[in-house]
Structure formats: C-alpha cells, structure tokens
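Shown here: the complex without one of its protein chains, the others still in place.
As written, the chains take the letters A, B, C, D and E, and residue 1 is the first residue of each chain.
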Amino acid sequence: MSLRLVSAALLCLAVTVALAWAVLDRPLPEENLPDRVSSAMPQSGVDHPVTAVLLNFRSYDTLLEIAVLLLAVVVALALREAQPDRPEQMGLENPLLRAVMAWLLPLILVVAGFLLWAGSYQPGGAFQAGSVLAAAGVLLRLAGVTTAWLDNAALMRAGLALGLLTFLGVGLLVMLPGVPFLTYPLEYAGTLILVIELTLTLSIGLTLISLFRLTPPYADDPDEAREKEAETP
Amino acid sequence: MILIDLLQGMLLLAGVGFFLVGTLGILRFPDVYTRVHALTKADNLGLGLIVFGLLLGAESVPVALKLLLIWGLALVASATAGYLVARAARRRGVKPWKARSGGGA
Amino acid sequence: MSGALVFAWSGVLLFGLGLFGFIAHRHLLRRLLAFNIMGSGSFLVLVGLAQHGRGVDPVPHAMVITGIVVAVASTALALVVFRRWYRASGRTDLPEDT
Amino acid sequence: MNWLLEVVAVLLLVTLVLGLIRIWRGPTVADRMLAAQLFGTTGVGLLLVLAELQQMPALRDVALVLALLAVMAVLAFVARVWRQDPNDNHEGPS
Amino acid sequence: MPWLDLLLGLTLVVTAGLALAARDMFRAVVMFIVFGLLMALAWVRLQAPDIALAEAAIGAGLTGVLLLDTLGYLRRPFGSRVDKPEKHQ
Partner (left out) sequence: MLRQNRLKIMVQTGILCRQPAVLDNAQADWPRWSVMAEQRHAVDRLSWISAYALRLGLLLGVWWILSGSTGDWWFGLPLAVFAAAVSLWLTPPGRFRLRLHRMPFFAGFFLWQSLLAGWDVARRTLSPALPLRPEILHLPVVLPEGAPTWWLMLVISLLPGTLSVRLDEERSLEVHCLDSRLDVPASVRETELQIALLFGLRISGADGGQHS
C-alpha cells in the first residue's frame, strides 16, 4: 500500500460520501419535468416521450451530441494507422459462420429499421437503431466479409456528416417562416422527426462502425509485415 | 384457466431449473468442451421452457411468434458460439478431458 | 427503500469504485474500464434519483441515452489513441505515472 | 401469477451470480467467454420474464436485440483474441 | 419487489469491483462485458426500456467487442521494442 493508493482511497471515499449525502438530501427541484413533458406531448409530433425530448424539446442537446460523435470520428480518422484490409486480418473465415451471418444480418437490419420506426410511439429511436446497425457492421467485419465499400472516402464522409447536416438543415429550414431555430411546425413535426431520425441512424451507425474499423486487428509493424509476406506463398 | 396457470407455472419453474443446472454444469464440468455442452443444451432448454411458459399467457399471435423468434435466435447464437469456441480450442490443441480409468462410470 | 433508490445507491458506489480504479490503476485500458464504470454510476444516480422524486421522467432518460452513445464513441476514440500510443512507445501506461 | 414471475426472476438472477464464479475462476480465457455467453442467454430469459412481470412489451425488443447480438462477443474473442498464435501462451491457469 | 432490485444492485457493484480488481486483463474485460449486461437489466428495473435497448446494443455488444479487439492487439507482440503489457499493472 503506497501513499498514493491510500490518498486515492481517501479521496474517493470523500467523493462517495459527498455523493451519498446528496442522494440522502435529494431536494426536489421546483419544476416538475415529467408533468411538463406530458402536457407538451400533443405539440411534439410523436407519441413517445423520450423521443419527444430527444428530438423536439431538447433537440439542441441532441444536435450537439451528434456533433461530438462526428468530432470523435474525425479525430480517429486523423490518428488511424494506415493499414489496408487484408482478408486474413479482418475476421474469421468460416463457411458455417458465413451461412449464419447470411440469415442473421438481414434480420438485424430489419430489427434496426423497426427500432427506428418504433421510436415515434414506443421505446426505440435513432440512437438504438444506429447502434444495432453498427453492430451489424461489426459482425460483418468479424465474419470476414469484405467491407471495402467503406473505403470510399467521399461516400463515407458524406454518410458520417449526413445526420448532422440534415439536422441543421431542418433546423434552419423551419426558420424561414420566422420561428426560432429547431422549432418544428406542428403539422410537419412527425415527418421531420422521422427524416432526421433516419439520417441520424445512418450516421450514428457509420460513426460507430468506422470507429471500430479504424482500429486494425494487429499492429502493422513493418518487420512483421515483411515476415508475413515471406510466409505466404 | 387455473389449469393453464398451473401449466405455465410448471414450465417457468422447469425453465429456471434448467438454467440453474446449466450454470452448475458450467461450474462442475471439467474442460472447455464439456462446458460448451452444458451451455448449448441445458440453457437453451431452459430458455425454451420459459418461452413456452410465457407463450401460454401471450396476448396476441405476433407476440407469441416474437417469443419463438427470440428463442430461435438464442438457439442459433449459442450453437454458433459453442461451435466457434470448440473449434478454436481444438485448433489450438486443447486436449479433451479424459475420465480416469474406472472413474466416471 | 424503493427500487429506484437502490439503484441510485448502487450508482454512488459505482462512481466511487470507478474513481478509485481510475486513480489507482496505471494500465490505460483499466483506466478506461474504470472511467466507463464511473460513467455508468453517474447515469444510475441521475435516473434513479429523478425517478425516486417524481416517477418515470423522460428527460433524464433522453440524456442518458445520448450519454451512453457518446460514452461508447469516446471509448472507441480512446482505444484508437491508446493503440497509437502502444505502437509508438510499446507501453500501456503513461510515463509520468511511474 | 405475479409472485411466481418474481420468484422466477430472482432465481434467474441467482443463476447469473453463480455464473460470475466461472468467469472469475477461468481457468482458460475460453471458459470466461463461455460464461459470458451464458449470461447472454440467461439475460434474454430474464428480460422476457420481466416483460411479463412489469407489463412492458418493449422489453421483448430488448431481449430480441440481446439475442441477435449474442454471438458478437464470442465471435470477436475467437476472431481477434484466441487465434492460433505461437507467441501466446495464455492457455494455462492464470 | 425490492429483493430483485437489491440483488441486482449488489451484483452490479460486485461485478464492477471484480472488473477493477482482476489481475488478468482478460478477466477484467469479460467482467466488464457482464457489467454492461447487468446495467441493461438495471435500466429495465428503473422502467427505462429506451436506455435498456441502447445499453443492450452498446454495453453488452459494441463496447465488449472494442475492448476484446484491443486485447488481441496487445497480445500480439511486435518487434523487440514491446514491453510485456501484463507487467504494467
């Protein structure tokens, strides 16, 4: 037990006790948020409160979060290790696995689409659908299916930025009649939210896939690469 | 009605029983291969029994089919996972556990 | 003690544990795990407390969903940086720690 | 009927806790991974029971997603960690 | 009711503690994967199926894959520059 560990333990104990005190105290805020959300639901254009909060009442937050995701990918792109996809590095070449994936992946796609569509009236939405979509991409890669189409830089970047751009575009578009940024007119709210969610799903999915893809399976040490070349006839 | 409830309860409890047995198997069995057996058989049967138990109380046809779909997916997933692990173990030369002479019977 | 409060308390403990792990461990991957656990703890406190106060509240739910997605993105980014560091230096911790 | 569902849910959770022992004990990495797979299956069962208990049909979607992605961790493990690798002597007890 | 919540909360904390205390990195990562799954269950108990969905896809799926992938990367020594990763605690 070094001094460092003991002091760290004491610090954490202090923080935990402070947090615990806050939990014990738990002052209720003046504002009753659940009531406000449920009273504003008719104006939201969707029937599911969480989606309404995400894409209507607090859409600024969501917009900025998408921007954060995009930023993460941009940084990862800048830092990636240049390494071409080599089949033996991508995943497991196994015919049985391929056969299972052939049935699993379309199912995952349908489920992702369902989650996106269901978001307007029950749990689901762009974030969940996007992560399921990303999982499909990761599975594809692990099963050794070539994902060279992801290398098309222009297409990839367009896909990554699509969600944010659509979100911004819709936000600005509704300003034309003179309402504030991101305030959807009631009669179009449902449609606009669905359009935004669709593009967000694509972008979130692509973001997470490319964050996975930018981490190559093996270090591309030059010596090792040369050895590998020599090994394979 | 009571009969259905009874049946449902029995199926659910049997399902949990098989889950417990599967976990016990994972704990008791001696090597990777035998543990895959416990994983792919007892647990899938446990999930199946729970699914059938819940099926009796399902409110509509799509819900019932969804339960069956989930079971099917779980079956495929654990069969595939078991196969992948067993194959990888075999390729790496993990020796199957052998019963000592006279033991095991 | 209601269910929501149980999870708020678990969240407090998780936060403390994660914080300790984050400081105590030197291996960067472990720090990442600790950081994620810390994050999960704070999410639990957020939702658990809100729910204990006024029942199911969609606002923290929405915040936590985006939080989870941002957390996984930042974890992935951290892993990219970590690999880069490992490749450049061959070590899994930071030099100023040792 | 609810008390029964609750008992079932608690028992499933107990099963999960027992599974933790295998993850902790290993001895090989594959054993830990198998126990994690077991968690996936048990989690699906628990979610289905909770969907009935809490009257939340949406939980079946959660179970569906969990079942769909259950292969993922094992696949990543087999494809990326446990490949044939002469340098890797992580076979024995650790 | 509270039994389930208490047991789940306790298991969550224990799993997190084990993930942080594990000496073997692989053990830590598998514990963390399990932790993600338990978090999904906790969200279910907190009546938040939305978060449970996100957590099931991300916490139990993607994060685990990312971490395992990195472990595979670390396991594979390249060149002579590398210190054995497990030696640094």
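Keep this in mind: a contact is a pair of C-beta atoms (placed from the backbone, for glycine too) under 8 Å apart; a residue touches a chain by one contact, two chains touch by 3 or more.
Not measured: the values here are computed from a predicted model.
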item	value
Absent-chain interface as seen on subunit B, which is shown	17-18, 21-22, 24-25, 28-31, 33-34, 36-38, 40-42, 44-46, 48, 60-63, 65-66, 69, 75-76, 79-80, 82-83, 86-87, 90-91, 96-99, 103-105
Absent chain, residues of subunit A that touch it	95-96, 98-103, 105-107, 109-111, 113-114, 117-118, 145
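The rule is short, and it goes like this: only the chains that are shown with their structure count from here on.
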item	value
Farthest-lying chain, centroid of Cα atoms versus that of subunit C	B
Distance between the centres, which are taken as Cα means, of subunit D and subunit C, whole angstrom	21
Inter-centroid spacing, subunit E versus subunit D (mean Cα positions, whole Å)	12
Of all residues in subunit C, the ones touching two or more other chains	9, 13, 17, 20, 56, 61-62, 65, 68-69, 72, 76, 79, 83, 86-87
Subunit E residues counted as touching two or more neighbouring chains	1, 4, 8, 45, 47, 49-50, 52-54, 57-58, 61-62, 65-66, 69-73, 76, 78-79
Pairs of chains satisfying the touch condition	A-B, A-C, A-D, A-E, B-D, C-E, D-E
Partner subunit A, residues of subunit C touching it in the complex	5, 8-9, 12-13, 15-17, 19-20, 23-24, 45, 49-50, 52-59, 61-63, 65-66, 68-70, 72-74, 76-77, 79-81, 83-84, 86-87
Partner subunit E, residues of subunit A touching it in the complex	50, 115, 123-125, 127-128, 131-132, 134-135, 138, 142, 208, 211-212, 215-219, 221, 223-224
Complex contact set, residues of subunit B against subunit A	73, 76, 80, 83-84, 87
